[in-house]
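Every protein chain but one is kept in place in this view of the complex.
Right after this comes chain A.
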């Protein structure tokens, strides 16, 4: 519970009409897209302006109240999960596209604007916003900054950090600063880059200026089926070896295809063991030339069906199926965990085989959807909580992430560490790395109030495994009692 003074200060910071304190209503904020981790917040505030955000953060800072910023709550690592006795600062009432500047190709946004709405607003000028996480219809630019989100097209175009020019950030003490500038090249240390991807631990991004790109002249999308995941993986390696940089190369295995096809009816082949979605974009002549090469490479690896999207609507359907794949897995399994890891592209086949074996050993099915072009895997561990499979599934999922590290990759490609993987961080980083990260964090947030317990492991979170209950000797003697 918040003490009275802190509560009143927060209400004063944003106004009564922008505060949620009803216990039932607060329950709906207890988790984000990762529902396994839950914590009821003491209060939710919904600021309407940057000044409101700063007021709220200042109130938290003054009263020592921890806070968590929340966008659309779609994160898959528990990054927006509230903290005990803390406040959630929801940016969902700051959803204005402040400005589109077609000449300098920039957009100025409030943090709650959805990723897809940026592109919708820019489309009239022949422009678009490149990073496209699968949840782009709902996830917000503020959340994208926190997670440094990627998406299918980041293979060619880069992550969020390559597209955010500047932003005002409310620091953990409530100060408003501007990081970055209108041009790419800024002098001094890149603090903008430090904040992007810090998972909401260094401050709250408010007024955000992003770069817009010109909509490509031509887009070619093909869907190719393969007799095995290995064959599809080899195609990816060959594409890169041939010097082709597709806009996107996505792979799905059979389970994922079945789920996505059920949800969207995109025209995927239900029986194929693996499929690739390859997209090329750019000037027409370049696209055509590369497209012929892509076809040849696919054929060389035993492609069983190659389908080219004929219309924009068909292309959209292929992507819709791919982007809905996570949630669509809900149609083939009562519960599932979305994992996110990275391996060097050359080890794709190896990691997939090992995942398959690990799944078999655990007696669980694993569906695979991934951004094959940059080795970013999204294994989906399917399970049934009612059948008591949760623990086994969580174990398998963690093992898969740690396998990625073992193979020379990373714990996370784009979903972040959050609550979910904080305890796996020592698998990837040494003591010195972690303490350096902690010093950066402490420099921004000496009181550790800004999204505490996320991203970096803490002894409370990971070190002390509570053992079996054993009565204290004094308890046995009847001197003290456990309440």
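Simple rule for what comes next: a contact is a pair of C-beta atoms (placed from the backbone, for glycine too) under 8 Å apart; a residue touches a chain by one contact, two chains touch by 3 or more; residues count from 1.
In the analysis below, contacts and distances are computed from a predicted model.
For the chain that is left out, the UniProt protein name among "aminomethyltransferase", "Glycolate oxidase iron-sulfur subunit", "MlaE family ABC transporter permease" or "PQQ-dependent catabolism-associated beta-propeller protein" is "Glycolate oxidase iron-sulfur subunit". One of A:1, A:24, A:103 or A:241 touches the chain omitted from the figure, and that residue is A:24. Across the entire complex, the residue among A:283, A:334 or A:446 in touch with the chain not shown is A:334.
In the complete assembly, the contact with the undisplayed chain comes from A:114, out of A:55, A:77, A:114 or A:290. Of the candidate positions A:43, A:56, A:206 or A:264, contact with the hidden chain is made by A:264.
Residues of chain A that touch the chain left out of view are 20, 22, 24-25, 27-29, 31-33, 35, 46, 72-74, 90, 92-93, 95, 112, 114, 116, 135, 137-139, 262-264, 324, 326-328, 330-331, 334-336.
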